[in-house]
Structure formats: C-alpha cells, structure tokens
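Missing here is one protein chain; the remaining ones are kept as they sit in the complex.
When the chains are written out, they are named A, B, C and D in that same order, and each has its own residue count from 1.
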Amino acid sequence: MLKLVGVETFYGKVKALHGVSLEVQKGQLVCILGANGAGKTTILKTISGLVSPEMGTVRFEGRRIDQMDPEEIVALGISHVPEGRRIFPELTVYENLLMGGFLIESGDLLRERLEATYDHFPLLKKRRHQLAGTLSGGEQQMLAISRALMLKPKLLLMDEPSLGLSPLLVRNIFRTIRRLHESGVTILLVEQNVNLALQIADYGYVLSNGKIFISGTYEELIEEEKVREYYLGEGKYIRRSRLWSG
Amino acid sequence: MKGRYEDEKLFWIPVLIAAVFLLPFLLKGMTNSYRYYLYVLNIAGIYMILTVGLDLLSGYTGLISLGHAAFFAIGAYLSAILVDQGGLPFELSLIIAPLLTGLFGLVIGFPALRLEGMYLGLATMGFGFIVKRMIIALRQWTQGSNGLQVSSPHIFGFTFRNDWDNYFLIYTGVVLTVVIARRMVRSKLGRAFMAIRDSERAAEAVGIRLAKYKMISFFISGVFAGFAGVLFAHTSHFISTDHFDILLSVYFIIMILVGGVGSIYGAVLGALFIVLLDNLAIPLFKDWLQTFITVEAGDIQSLIFGLIMFLFIIFQPTGLYGLWLKVRIYWKLFPFNPRKRFS
Amino acid sequence: AKKELTPGVTDTEILIGNIQDLSGPMKELGYLLPAGANLYFQYINDQGGIYGRKIRMLVEDHQYNPQKAVAAAKKLIEKDQVFCLYQVIGTSTSEAIIPILEEYKIPLVAPATQSGTMSRPLRRYIFQTDTGYDKQMNVLIDYILRQDKNARIGLIYQDDNYGANALKGAAEAEARHKITLQKESYQRGASDFSGQVGNLMKGGATHVIIAGIVREPIIIMKTAAAMGYRPQFLGLSPTMDHRVAIAAGPAGEGYIAANFAPLWNSDAPGPVLYRKLHDKYADPKTLPLGMYSYYGFATATVLVEALKNAGKDLTRASFLQALNSLDYKGGSFPDFKWTRTNHGSSGKVVLVQVKNGKQVEISDWLD
Amino acid sequence: MTELLTGLSQEVVSGIALGCIYALVALGFTLIYRATEVVNFAQGELMMVGAYVNFFLVSRISANLGITGAWMYFIAFMGALLFAIIFGIILDLVINRPLRDQPVFSVIMATISISIILRALVAMIAGPFTHIQSSPFGDGVVSFNKIAISVQDVFIIFCAIVLVILFYIFFRKSRWGVAMQATSADPTAAQLMGIPVKKVYRLVWIFATLVATVGGILLAPKTLLDTNIGFIGLKAFPAAVLGGFGSVPGAIFGGVILGIIETISAGTLSYHFAWIKEINDVIPWLVLIAVLMVKPDGIFGIAKVKKV
Partner (left out) sequence: MPDLLIDNLHIHFDGVIALDDVSLTVKSGEIFSLIGPNGSGKSTLFNCINGFNRPRKGAIRFGGINLLRKKTHEIPLLGIARTFQNLQNVPYMTVLDNVLLGAHLRISKRDTVKRWLSRKQRVAEEALALEIMDLLGIANFERKYLLGQPFGIRKLVEIARALVSRPKLILLDEPAAGMNDQETIEIAKIITEIRNELGITVLVVEHDMRLVMRISDRICVLDSGKVITIGKPDEVKQHPEVVKVFLGEGTDA
C-alpha cells in the first residue's frame, strides 16, 4: 500500500534521512522505532508531504505521492497525527473537529462522524466549546487523534500518540489503535513506548541516524541485542554523552 | 571542557576599526567629490547607531517599534534646544540628551508591558505621531513646524565644521555603540532579552522581571536613538518635523530586516546598505535605465528601491548578515531566521 | 595667472541644479515646474545660449524630506558640480540647505515656496521671486474689508509651516484692522471638513479664506454648499489651480484666489511668451498649459536675466553681484528689484475669480 | 443648545461616512490578518490602484464606447472588481507564495515594499497628475432637519455595512471561514487536515483587493485622485486596532468611532476648546493607546491562549 524507496530528506542543508526504504502492506500496523533525532518524525512528514524528499520515491497504492501537496495527500486517504499534537489553540474543540472533517462535503456525514468521535472520547464532548489551547496535554492528544480520524483515512500516520498520557490513557490509546487496526485501517506508528508498540505491531523498523538499521516482526526484533540494549533498557551501560550525541 | 571564548578571534576587530578611520583618507585620494561620499557615510553612521539600538529592542527583545523616528527626533530637538538655547556645552549634551531620550523610551515603553506584536507596533507608531505633534506644539522652543537651525558640534575647543570632521565624530560614536551593544547581547542582559522574545514564560520562571527588562530595552534603545539624534542635529545643522515621520521609522525597520534581525552586525550592515543603495546605487541604476527607456517621472527611483527591497526579502530573508554567514560557513544551519517572531 | 575655474561653467554650458519632489506628495509639481522652466531654457539655448553657453538643468528628488534635500544639494554641488541651485521646492527643504548654501557660497534662485520666511529676514544666498503667504493674507483681508466693512472673516489653514506663515500674515492684518479672524485648522491629507465648515457657519463668517492647496477648497466649498452655507470663499496662491474651478462645480462659482504672478492665460507679456513657447516646444498631452508650468517658466526668465547680467566672465561672485542688483522687468512677474538688503519679491498680488467656471483676473496688482 | 445639537449631529453623520471609509480599509487589514497574521501595509495602495483602474475604465468607457450615465459607472465598477480578482491572485503569487516559510515579519516588510512599488508604478503609468473623479450621484445631497449628507456618503455607508455583514457571516458560519482561522493558527496542521492552504491564502488576497477596490472607488469622488490617497491606510490603522485587529465587527466599529471622533474634534470640540486644534490629528492615536492600555487586544479582539 505504501512504499518508500531510497528516500533522502533535507532540512536546509542538513540531511535527516539517508536513503530510507520501507513498506506498509494494506491492513498492517507498522511501527517505527528509533532514538531521539533519528528521523522518525521526518519519515512521517515526508509521507504526508510536509517536506519533500530530494531523492527516492514514495508510493501510495501504486501512485507516486512524493511531490504532491499535503492537502492532496490527505485527500488520497492518508491522515497524519503530527508530533506535538498541533491542535488549533484558538479554535474550540468543536471547530477543531470540524476542521478535521474539512474535506467532508456532506453535512449529515460530518455530523455522524462528530457523534462517533464524541462516543469514542466522551471527554471531548464535555469540552466541546472550550478553546483547544486550554486543554490539558492528554486532552489535546485525544483531540489530535480524533481530528485525524474524522476523515476515516485508509492510512493513519501517528507520531508518538502516547506522549504525555497517563498509563490508563496510554493503554486506551493503544487499544484504540488496535481497534482501528482491526477495523481495517492501515497504520504507521512512531512510538517511544517500544514494549507496547511492538506488542501490537505486525512489523517494526528501527531507525538510527536517518537509516533503517534493523527491521522485522516483534519476535525478531526482541531477539536483537542492539534493540534490547538501546530501547528496552536492558543492555550494558551507555555513557550519557554518547546516548545523547545527536 | 572548552569554553566558547577560548578560540574567539579578536585580532580583526582593531583592523576593522583602523579601516573605518582610514577610509576618508582613501576616499580623498580617489575622488574630488569625496566630501559628498563622506556625507553619505555620515548619514549611514548615524543610522547605524540608531538601528543597533532598534535591533536590541526589536530583534533581541522582540518588541517592535514603528515609532523610532520619534526617539531620533527627541534626541535631536533636545540637544538643539539644550545647546543653542540653554547654553549647555555640546560635550554634556552628548551625554544628557540621549539619557533624557532614554527616559522618553521608558514612557513609550510603558504600553509594551501589556501589548504584544503588531498592537505594540501600532501603539509605538501612534507615539511617533504624538511626539511629532508635541514638537510642533512646543513652538516656543522648537519653532513649530518651521524647523530649527542647529550649531556645529564643539568638543573641548574643537569645532566640527564639515563632513570630514563629522565623519570622525560620528564613526567614533558608531564604534562605541557597536562595541557596547555586542557586549550587552552576550551578557546576562542579552540573554534576558532573547528569552523575553522567545518565551516570556521561561524568562519569568528563571527570575527575569519582564517589566523591568522590557523597560531597560526601551531605555537602551532610546538612548542609542537619542545619541544618533544629537549627532544628526548638530552635523546637519537643520532639523524639522518633516524629516522624522512614520516613513523614517519604517525605513529603520527595513534596515534591520535587510541586515538580519537579531544581530548587531546585521543592523550595521543594513543601515549601510540602505543608505548607500538610496543615495549612490539607485541614481546610478536610474541613469543606466534611462538610457533604455524614457520615463519622465522620478518615480523610477522609488520603483527601483521598492523592487530591490522586495527581491531582497524574497531571496535573502535572513538578511545581509545571514548571507555573510552562509559564505563563511556555508554548510551550517544558522538560525538567524526566527519564524513568527513578531506575530 | 590662470583663472580659477568656476564649477558648472564651461565655454559651452552652464549647469544648474534643481531639487524637486519627484515621488512624494508634491510630485505633480515636481514634474510641471522643471518642464515649464525647460521651455524657456530651450528657447534661450536655441537662440545660442547665454554668451554661447547653453543651460542644462539637473533635477534631483527630495520627496519633501529635508534630509533628502540636503543629500541632493550635496550631490549636486559636490558630485555634479552645478553652478547654482534653482527652484528647490518646499519651505523646510529649502531651509535645510541654507547651511550648505553658506558653506559653499552658492546662491539659490527662486525657491518654489511662497513662505515669507525665505526672504524675511534676509538670507544671503536665497533670492525669492514669489510674494509670501503672509503678504497674500494681508492683501486678501484688506480686499475683503474694502468690499464689506462689516465682514466677518474666517480662515481655514493647513496645520504646518504653510499655515504658520499664513497665520503670521493674519496676525499682522488683525492688528492693523483691529479685528479677529475665526481660525480653523486641518491636517495635511484630511478629506472631511464638515467640522471646520460647521464651526465657521456657527461663527457666522461671511468671508472664508482657505490656506489650502487643491483638494481642500473643493471639498470645503462643496461641504458648505451641502449645508446651505454660502460665504464668499477666497484662497491663497496654491489654491489658484484651475481644477478647483472644475471640480467644485457650482459650489465654486465666484471663488477668489490670490496670485503672485500674472494668470497664465492672461495678456501680460510673460504669459504670452509662455503660450508661444508651449506651442513650439511642448506636447499638450504630456504638458498641459497651466499655472505650475507657467510658474516654472516665469522663474526661469528671472534666472536667465541674472545670468545674462553677470556678464561673460561668469563666476559665482559675478553672479551674486548680478542677483544683488537685479531689476526685473521681464513681465513674467510683477516688476521687482533685488538689492543687497532685499532678496524678496515685489510683494504684489493679483486676484483671480472663478466666473462661469473660468478663472479671470479681477483686480490690479495689490499690495 | 439646539444649534449645538444640530452641529453635533451633522458631525456625527459626516463622521460615520468618513469612518466607513476607514472601516473598509480596516476590513482589508482584517481579512489578511485573519488568515495569515500578516499586517498588510499595502492595503491603502491596493485601494489607490482600485480607484485608478476605475477612473481609467470610466474615462475609457465614455470615450471609446460612448456609454455614459449610470451604465458607465456600473460597467466600470464591475470591470474594476474583475481586475481586483486578478490583481489579488497576482499579489498572492508575488508576496505570499515565495514567503510562505518565512517569518510573518518578512511578509509584512514585503507588503511595505509592494506599497512603494505600486505607488511608483501607478505614477509611471498614469502620470504625475492629480485627477478629478466624478461621483455617479453627482453632487446630490440628502438633507433632513438641517443635517446634510451627500448621496455618495449614503452609498459609502451602505456598502460598508453590507460588506461587513457578509464577511462576518462568512467567518462565523462557513467552513472556509473557520479554515482561514485554522490556517492562521498553524498552517502546517491545517494542511494536514486537507485544508488547501494556498487556496485559502489566494482567497484572502482576493477578498482584500476586492474590499480595497470598493473602498477606492467610493473614496475617490470624495477627494481628488492621486497616488497618495493610499496614505489613508495609515489613518485606518488605529481604526483596525481599536476594534481589535482581525475582528470583522471591530473593523467597522473602530472605523466609525474614529471617524466620528475626527469630525467632532475638528468641529464642535475645537470650537469650544481652542487647544484641541493642537492635537487634532493625534486624537485617534491617543484614543487608541488609551483603549489598548485597558484592552490590550482591542475592543473585539480575543487574547491568544498559551499553555505551558
């Protein structure tokens, strides 16, 4: 369904992705892992068109999408829950959701989706007329996810959805993700919560310094010593200055 | 562990200063009309002093001022009145008038404690108009809208009579200003300014008193503008409210933008660039253009100015200083391009 | 000994510098004044110039900004090496370059401003051809009181140095006649005058003097007509523009403006020559006949006469000498005489009235 | 007493008409600010261009097509609006596109440079002369009870109110209106919602040129037409800020309030207090600063929310 081949992305003159190739099959839940600054977010941004790659191709359902505008890509059925939520702080919760459904032309459908969202996250219904900027961190995260779901995307890109959520909610979110997955949505997930992520993922890619360095299923990855060492906190001691050497 | 001052290179600073003071001699050797070029440089120098101050305020502290011509005017009129009508020696006026202008800065800075972004910009713009009006209303001292003749600078028995003399006076001021401003921005003060600009919350949380530092920023900026005003009044011998209008304030903003917001050298380069462009480059360009097309109106001059400015913003939004940095360390990402700084 | 070369003067050319507002609020004049002057220069040059020297004029832009005027003057003097300055427009802009005139000992002939401050007190290097606004005010008020002894006079003035000079004249007239004018002010660029007009109506002014430019008299007269208020409107020389008559329509009928030179379409010798030269040299599409180009033309005749009087050995000293003893009878201005102690104009004014939408002179030269 | 009242009401009526012109400029500021956070310093010049185009069309239509009277004005008006749409698209291409990823402040400076360019270009094309633009309503005056208002002014008030109501509804009710706000808050996130950000930008620039053109056409007969009429933009700033930058009802409110203040202070106030004359032209700014000290976001503005 989604296929990246040899993608290289730059921020100005800084190369953030050094030839990334990965594939997501229809109906799969694929997870990308990696240290801080490895380039996970950049992959998602490249897919959703917020940055365009200098080299390589991105294909979605066989079509090249790497030179398209983000709004065209969204229309193809790819929704992106961006890092740091990026809700519209000066709009109300309701208006935020409305914007999530911007591409829906029919009013009935829009209302239906809104209700579905409120069912999913009843809290949002309570806060419907609050300015989104005043929501707590977790509430904002819920809003960001539901906003992306308004369009019922074919492929959902999620960038650290559990960031800053309480354990209960994290589990809720993961349950939601699994449910979405089971209902047929293809998902590409970026997570730091490696344990949980790999438990629900069909396949995982591990990114390091802008390159895919290992990939495999949960069982395969969990066996890899490097993965355990770096991401599961089970390895030998790593000096701090090396851990954060950017 | 290596501190950042270990490999700081300082040797070229005296070289640059020497070059500044040797330039007039070079010019004199090169052209007969060197005095005109010196005059242009003098104006640039005066504007440099002001834009450095403006950059501290707008570029570093993030408080935009669209009324800086007012500070300039206050400095100029204060000194003209103090020296010519009050009998104050010029040397003293050179210190007192800027300080008094700084106090005006405090008054004008007062709304800054509550206002943000463009609201502040427009409030300062309003102050620009109000100050101009005030100058006219105080016609007893200022001659109203007729303008005021001003005496020459006179320091310890030496009178600065012409552009040649003025050059040395003004550029001494420029060098002083730049050195002081550079030191400021690399100290606690500068960090506080930048913190206020980028995150007031963080600033408060580390114990920076927003009100105090915003006021300090306005004060310093006012002092610099006042200093520029004093030099302007006494070296051009005539001041009038017609000069200190909103367009001048906008010009100052253009200067720091073209130079690169948030860098002292950028402000200096910007002032130099705009003044040279306006006075030397555009007339040349106009003459050249007029050999191809016959346009009667002098509008071609403003057209070129507008176009160059526009192209500059489109193609070099980081400003001149950014350009220079790119040349020096071409591969390094340099964030002299704050996003949404004034929004 | 070899003669010291005079800047701007060669065997074949005299270079003069003009500083106009080419891109600011007065850019219309910035175009028309030099164009009018060039009519006469071309005429003189076609006759072989002055002692074989043709006149060439450089025009710089100051956008009505004193600092830019200084820069332009320095450029003209230092870089282009002009012989003298001529027709610098604006009061504060002209004042700004006085220190330069004195530093370089260069005369400025016929500054394009009718502010009396240009020649009173005496400025050594400035020679004014126009009757000051203060004098014009005096003349207008005298005129009104001659027509109607019980007139109540109102004044609407632009609140800047133009208005200040008009107020000075008003104060003189008030003192002489022991009257008080009702004074209303407006800001440059204002487009609504209902407040001022309403006040004058309330104050019962029978005659209203407008110290404005073009737009103001039009709007003021229209506003007054709409309110049903019909005093006699009069104005200073800048309001003499023919567009006032056109745009104000019926409301502007009978409007009287003071003028310091003969009306451009009158039969005085200056205007006659002006129209002849315009026929010959100008394209009426790009340079219509009118008061501003006439004004440029008229000052050019003064400049040329002084240049002629300076003689074959043209130096700044000889030119100054000629200016200081110029006895002008060229007919483009009312006759006047410059001396060492008087660089002012004749002080005379002619009144022009709108009759059936056309401007006609209705008085002799008054002072 | 009645004299005072008639005087005052006359000034209020004139002030409303004047204020509606300010409101139209302020509305232009508002539209662009709403979607892009850019303060468009060229708004006054857009107005000037609109007025010139209309003037050109009016004279061409009567000269070349021989159409006069109401039709002439109507056709010219429509032509000018059409031009405004094209012009808006061009401006969006020139200003907004290349500067999309630049700080807002750069775009603001670009608008300043555009204003310089437009003033120069129009002067070069149309010549340095000041023109007289006649009003389609001639010198018609409506008067009631000694209070006079020209038909042109009535028309100005009408147009301003209609435009403000239209845009108010647009921002409140329509999907696109909310999308504009979303775009201004976070263009990147807006793109991720499928909001065509480029189209939104183009749309606001078209709206702004349209409003400006209408304003220019309405203003020109009230004054003379020259390249400096754009400076009315400077006078409309306090109006826009007073109402709250970016607020549609704020634009008309601020404009009308300042229009009335201007006429009253030039009229009745300075009649009774001579010193008012000294500060007449800065009264709008004094009012503005006073209001901002109490309400830092203007009267109808909303404060930004920040969460730490």
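What we mean here is this: contacts are C-beta pairs under 8 Å (C-beta built on N, C-alpha and C of every residue); 3 or more make two chains touch, one makes a residue touch a chain.
Just so we're clear, the structure is a prediction, and the values are computed from it rather than from any experiment.
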Self-check item: Per the touch definition above, residue among A:L165, A:L188, A:A201 or A:L221 touching the missing chain
Solution: A:L165
Self-check item: Candidate in contact with the missing chain, chosen from B:L113, B:L210 or B:L247
Solution: B:L210
Exercise. Using the definition of touch stated at the top, determine which of B:M194, B:I239, B:V275 or B:I304 touches the missing chain.
Key: B:M194
Self-check item: Residue ranges of subunit A at the interface with the undisplayed chain
Solution: 11, 14, 33, 35-37, 83, 123, 130, 134-139, 141, 160, 163-172, 192, 194-195, 229-233, 235, 238-241, 243-246
Exercise. With the missing chain put back, which residues of subunit B would touch it? List them for me.
Key: 1, 3-6, 183, 187-189, 191-192, 194-195, 197-199, 201-210, 262, 333-336, 338
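Convention: only the chains that are shown with their structure count from here on.
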Practice problem: Would you kindly say which chain has the C-alpha centre located farthest from the C-alpha centre of subunit D? | Solution: A
Self-check item: Interface with more contacting C-beta pairs, comparing B-D to B-C
Solution: B-D
Quiz item: Cα centroid separation between subunit A and subunit B, in whole Å?
Solution: 48
Quiz item: When the C-alpha atoms of subunit B and subunit D are each averaged to a single point, how far apart are the two points in Å?
Solution: 32
Quiz item: Multi-chain contacts in subunit C: which residues touch at least two other chains?
Solution: 23, 27, 30-31, 159, 286
Quiz prompt | Shared interface positions of subunit B, touching two or more other chains | solution = 136, 296-297, 299, 301-302
Practice problem: Using the touch definition up top, name the residues of subunit B that touch subunit C in the complex. | Solution: 33, 35-36, 39-40, 43, 136, 144-147, 149, 162-163, 236-243, 245, 279, 283, 296-299, 301-302
Quiz item: Which positions of subunit D touch subunit C when the two form their complex?
Solution: 3, 7, 10-11, 14-15, 17-18, 21, 119-120, 123, 127-130, 132, 139, 141, 143, 146, 148-150, 219, 222-224, 226-228, 231-232, 235, 259, 262-268, 270-271, 277, 280-281
Quiz item: Which residues of subunit D touch subunit A in the complex?
Solution: 175, 178-179, 181-182, 185-186, 188-198, 302, 304-307
